[in-house]
Every structure is written in structure tokens, then in C-alpha cells.
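Only a part of the assembly is drawn; its chains keep their places, and the rest are absent.
By written order: A, B and C. Residues from 1 in each chain.
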Amino acid sequence: SSSDESGTASGDTTTCTPDALQTLEAGVLTIATGEPAYYPWVIDDAPEKGEGFEAAVAYAIATELGYDQAAVKWVRTTFDAAIAPGPKTFDFNLQQYSITDERKEVVDFSSPYYKSNQAIVSFKGSKLDGVTTLQGITDSGAKLGAAVATTSLDVIESTLGLKASVFNDNAAGVTALKNKQIDGLVVDLPTAFYLSAVEVPNGIIVGQIEGSDAADQGFGLLLAKESPLTSCVTKAVDAIRDNGTLASITSKWLADSAGAPVLK
Amino acid sequence: MSENRGRGSGGNSGSAPYDFGGAWQPSEIELARRVARKKRNQKNALIAALSSALVLGTLIVVIVTSPGWVTLRNTFFKWAYGVEVLPKILLGFATNATLTVIAGTSVALIGLLVALIRTSRTPALTPFRFLATIYVDVFRGVPLLLVILLVGFGIPALQIKGLTNSVLILGTLAVIITYSAYVAEVIRSGILTVHPSQRAAARSLGLSHSQTLRYVVLPQAFKRVTPPLLNDLVALVKDTGLISILGVTDAVRAAQIQTSKSFNYTPYVMAALIFLAVTIPLTRATDRMLRKSLERQNAQGQA
Amino acid sequence: MSAPVLRIEKLRKSFGAEIVLEDITFTVPEHTATVFIGASGSGKSTLLRCINLLEQIDDGVIKLDGQDISAADVNPDEVRKKLGMVFQSFNLFPHMTVLENIILAPTKVQGVSQDEAVDQAFKLLERFGLRDKADQYPDRLSGGQQQRVAIIRSLARSPRLLLLDEITSALDPVLVNEVLSTVRELKSEGMTMVLATHEMGFAKQVANEVCYLHQGRILEWGAPEEILEAPKRAETREFIKRVHDAGRL
């Protein structure tokens, strides 16, 4: 009965119920994140607790779609595996995927749930300590790292025009930064706050890079290309944005991610 | 010229000629020689002991008293933490083990098939021989990591309906494809090392080509290739971890996740110990087998 | 007088440009032994391999019991069922026991039942005094015992013709004896044989005819006494002398 309505452009909420949604497993919403998943996006690498920005967003969307806590199943994927073309092992995936046109050719995105600049994390006394301009970063001769397939990598190569040390994931990059094998790691701003405050000894945020990628349209939930869920998930994101849930989640988990100097 | 020789107790024809087990007493001169030899051996043992004590002692003292020793111990050998993360790493190793078993079995079958095709002479198999040769060449030459990436990420990109997208299955497939090429080559060389006279002997008995292969060539080939195959098995156990690049959590990846949280490298050491528990017995067995076949070979050469 | 078991006419064999056998013609009547002697490389092994169809000949005819086995449409496997062949070495299959070696061909090729083949194998082993070695692996046997088992193995198939290629030359001289006496016994039982050997003992004791092979040709042939003691050709005399000088009579 709902099938003929699913194609309509106007958002008829009746199609977006657990009964109607063609999820991987009927009645279960399979959500993916990274392994490990980082603060402040997921607290204690335990997304099923709903703590941390992305975990909270995930549950808010699940609720919006009509799933209760128990009907949510978490799986893990690597960052680059999930944005590759092909069928997926999840209904949607959230681990700070920036929406870009290139990616949109092979996967679907929901509307954005957060927009973040990229930022450079470093440590006191590094070559980057005290640098305030983009040119200064280029001139410092510092070695910057990023995880493969990320927007952060594009920032280093395109915006800064530097050669990056490329890691399989952020975790390896953090290890290298702690070991001072690189001078700075480029990540999104909230991650940068967490890393500089908690993970990296004497960590600092050198600065954020504004509009680092013109095509960057913010973080979106990632779905398989032409997923039957895309429109419903987008509607759910729009709904929690409109009803203020998203804002309160943001202020709860990302409140301290306020001003870092902007590198010009 | 036959004078001037003495032969002591000579042919001792008095005693029973084959009574060797008798109460032989070492002579004075032999006893003196033994004392001298014993002294020399003791001296050598002493040198070995002293040298061992010196070298190993110095090594231990240098390591333990070095300023970094505490850091080193805390960073790599924090056993309490190691035990804490052990279950997670073992869980990861279950992936390696499962993969080894599944891939190992498939590789054995496919490798054998490819080897048989490559060593066959039937005209009808010509195209398969050709394909098998190319297959072996290519997959012996490309890094496994690349094959895993190509198969694990590339095949799903084709969006072929009905085809699995499980990274675990695709990763295993990549490992199977690559190792089958290695194993096919090992088995083929085993088949070729069976001495041509053995084939001739079998054919002379009236055995057909395939009977010769089955009853004479393959059993001998397998015996010969067991050590290199065991080597490949060890390599397989170690290489299964590469599919972690696809997002599968194996022992190495599990250790990496723990380490990236704690910035302590004991999980890696634990993972290494788990691998060693499996691989050392295997390599020991391989070495023993190789040594035996070597001894047999040398004995033949001397006979 | 029965028909000859083997008749070879004008056989020629080359490896590439090297002519290894040329104009070989001879006949082996039933119950006789023909022994080929000649220097290393004179072509003895190649000749036996040609008879056994392990090599493809360039010209000539090989007839076994009147059948042209060198014809293009002959199935070598069928021919080999009638022939027994023992080489200098690598005869036995090292991964099988003596018994398994012997029953392999009867059970797999001739379709004899396992029990029957085992029975026959034991009879043969008994006859040649090797009954107690049945369950041993070849590498536990002396070289002489190995060669005797190899002969037994080829007998298990009741061949029309036995081809023996220097079966003692890899053996310790004192082990030669036991193999020699086995061959002598076969001869006395009427087995038809072609042998290649450096052992003049073989030639003297079992040959009906000795052929001297020189650079791929039969240079001289005749009764063993003639060839070994009064050779006519200078080359044969020279060869026999060298063998004598080496201490082999």
C-alpha cells in the first residue's frame, strides 16, 4: 500500500516506518561507525550507549524513523571501505563523512548533520607551534599527516599544496603524531579539539582552515548508492534539525569545540 | 719387502673371532689421551660458559640498567595490560585461524588443480595450460596487499547483483587466489623433481599416464613439497592479517586498536606471541623434515 | 623351432643431429638371452628403451611375437604389458613397500584381484628368498635386494620378454652375485631376455648370443665364447682387453 507513495517527492511520513523501510534486516536499523570510534563522536568506543555526538545523532534519527533502542544494531567499517562503490553491510554509516560531489557519484548522503572546518593538531614546541598563516605552514617545512580517503588529505594536498603522510586511519596518524614522526595531523575540528586536549601530550590546535574545501557541504550520513532509505533518512535529519534535537545534541557533545584561530 | 712388520697380538686366532663385546679395557695410552681430551673439552666448555655469561650478562645488564629500560618495559612488556587485552587479540586471531583453515583448504585444492593442468600434456588442455601459466605468473608477482585491495574494494564496485560484498569473503578470496598461485608452483616443481626414471619404471610396468601420475608421481611429489608447503602455510597464517585493510579485525588489527587507545605496545607483543605459538612449531617441523630428507640424500651420495 | 619373440630390423635412432643407433638388426628366439656389450655411450640403454617404446625410433621395425610394435597406431601401454624392464637404478617406487611395488601393476593394469596379486607376489618373493622383505620400504634394502625385487616386480606380470639394462652397475661388486644368480635362474626357467651389461659374468653365464655395440652399430656378434675370447674385429678386441685389464673377466 505504501509502495506507490514511496516515489512521491513530497515527504509523506507514513512511508518512513520500520515496517515500510527496506533495511538490510527487516525491523532492524543497522548503523555503522569506525573502529575505533573516537571521542567526541562516540564516547568510549561504545556507540550502543548513545553517548557522543554521532551516537546521539544516530539514535535520534532511529527514534525519528520509529525504531526503539533495541532495534538498532551497530557494525564497524573502515573509513575508506565505506565510501567505496558497491553494496553495503549497513543501512547508514556515520563517521564524519564530508559530503562531496565525487563521493555522491558512488554513494548516497543524507542532508548534513554537522558542518566542520578542518584543523591541524600538533604539539608544543613543534615546527607548527606559533604558526598563524597558511603560508607559514607551508614555509615551516612541517610534515603533515592525514588518513587515506579523507577530506583532510585533500586539504593538505590541495589547499596547502604539501605532500602528506598518509595513514590507514586517524588512529595510526595519532600514533605518528605522538611519536613526533609527523608535526601535524589534519582532522575535522571537533576531533582536533579532542585529540589536542586528551590524546596528544602537550597537544595544540594550530588553527582551523576555513572553507577548506569549497565543495565541502558538511557531514552527512552515508548510504549505499540509490538506497531506498536515503529520502527517509534525509527527512529524519531535517526533522531533528528543525525540532531542535540536533542543536541540543550538538551543544551537549561539541560545545567546547568553539573558537580555534583561523589560518589565513 | 714382507719382512719388518709386526702385528702385535696378530690375528688373535686363539679367541673367538667375532667376540667384540668382550671386556675391553682402554689402554694406558688411550686413558692418557682421554685425560688430555677431557681437559681440552673442559677448557672449551669453560670458554663457552664464560663467553655466554659475559655476552648475555653484559646484554642483560646493559638493557636493564639503561635509562630507557623502565620505559621499554612499560611500553612493550606491561604484562598486566597484556593479559587484559589478550581476549580481544585472541578474538582477532580467531579470524586469522579461520581464514587460514578455509583459505588453506581451498588453496590446496586449487593449487593442485592448477599444477596438474600446467604439467599435463593433453592437447585439449592447451588453453587451460596457457591460462594457468598466466595466472601463476601474475599472482606470484603482485603484492598480496594489492590483490586484497583490488578484490575487496574493486569487485563490489562492479555492483554485480547476487555477488557478495562481504569484505571477509572477498578478502579470503584474494588470499586464496594469490596463495593458490604460490602453491601451484610449489606442487608443479615437486612433480618435476620426481626422477624421470620413476616415470619410465611405471610406464614400463604398463601403467597409463594418469595411473603413473596418481600412483607414482604425485605421492612422491607430495612428500617432497611438504616442507615448502608448510613454509607457505606459515606465510599464510602471517599474511591472513593483511585483510585487516578491508576493515576485518584480525589479531594485528585488534592489537593496533588497543595500542592506539592506550599508546602502549604490549598488545603488539601479545599478538606476536600468539603468532609465534602457531608458527614456531610449524617451522620446526618443516626444518626437521628438510634435515631428514637432506640426510637421506647425503647418505645416498656416499653409498 | 618356435617363432622369435623379438625381431628388430634396420633400427635407427638419433637424438637431434647425433645418431645413436644405426642399422640394428637382430632376432631373439624364445627361451634365449641376448647380451649387448659395448662402451659407455654406445647406445645399449637407448636400444632397450626403443624396444620398450620409451623412445620413438627414426627408422626400422620392431616386432614382438610377430606384431609390429613400432607401428604408429600401436598403444604403448598394451605393448608394455608384455614386456618387463629393469634399469640400473631408481627402479622401485620409494613410497611403497616391496609388496605394494610388486602388486601395483597386476592390480591396476591387469585387473587381478588384490588377494590373487598378493598371493602371487608372495610366491615370487619366496622363490627368490625375499619373503621376509615384503613389508620393507626399498630404502631399507641393499642395492642387490632392490634389483632382485625390481626383477620380481616385472615377473609378476608374466612378461614375454625381459629387458635388463645394466642392472648391476650401480651395485657393490659383492652384491652383483645375488642378482646374477637370480638372472641365471630365470634363464634356466626359459625366460626370454635382452640384457645390456658391463659385467662379463652375465655375458659368459647367461648369454646365448653376445652383440658388441660400437658407436651405435652392432659390430660383431656370436656365441659368448667367440666374442669374449676370440673377437674378430680390432675394436672388439680392444674393448675386451680393456675390460680384462680392469680386472673383470
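Observations on the model:
Methods note: a residue touches a chain if its C-beta (ideal position, glycine included) is under 8 Å from a C-beta of that chain, and two chains touch if they have at least 3 such contacts.
What you are looking at is a predicted structure, and each value in this text was computed from that prediction instead of being measured.
Counting every protein chain in the full complex of this file gives the formula A x1, B x2, C x2.
The criterion applied here is as follows: only the chains that are shown with their structure count from here on.
Interchain contacts link the chains end to end along an open line, per the touch definition above.
Centroid analysis (C-alpha atoms only) places A farthest from chain C. For the pair chain B and chain C, the distance between mean C-alpha positions equals 43 Å. Counting partner chains per residue, chain C shows two or more touched chains at no residue at all.
Residue numbers of chain B whose C-beta contacts span two or more other chains: none are found.
Those residues of chain A that touch chain B in the complex are listed here as 35-36, 45, 76-78, 80-81, 84-89, 106, 168, 171-172, 174-175, 178, 225.
Chain B meets chain A in the complex at residues 152-153, 155-159, 165-167, 245-247, 249, 256-257, 259-261, 263. Across the complex, chain B meets chain C through its residues 195, 197-198, 200-208, 211, 215-216, 219-220, 223, 296, 303.
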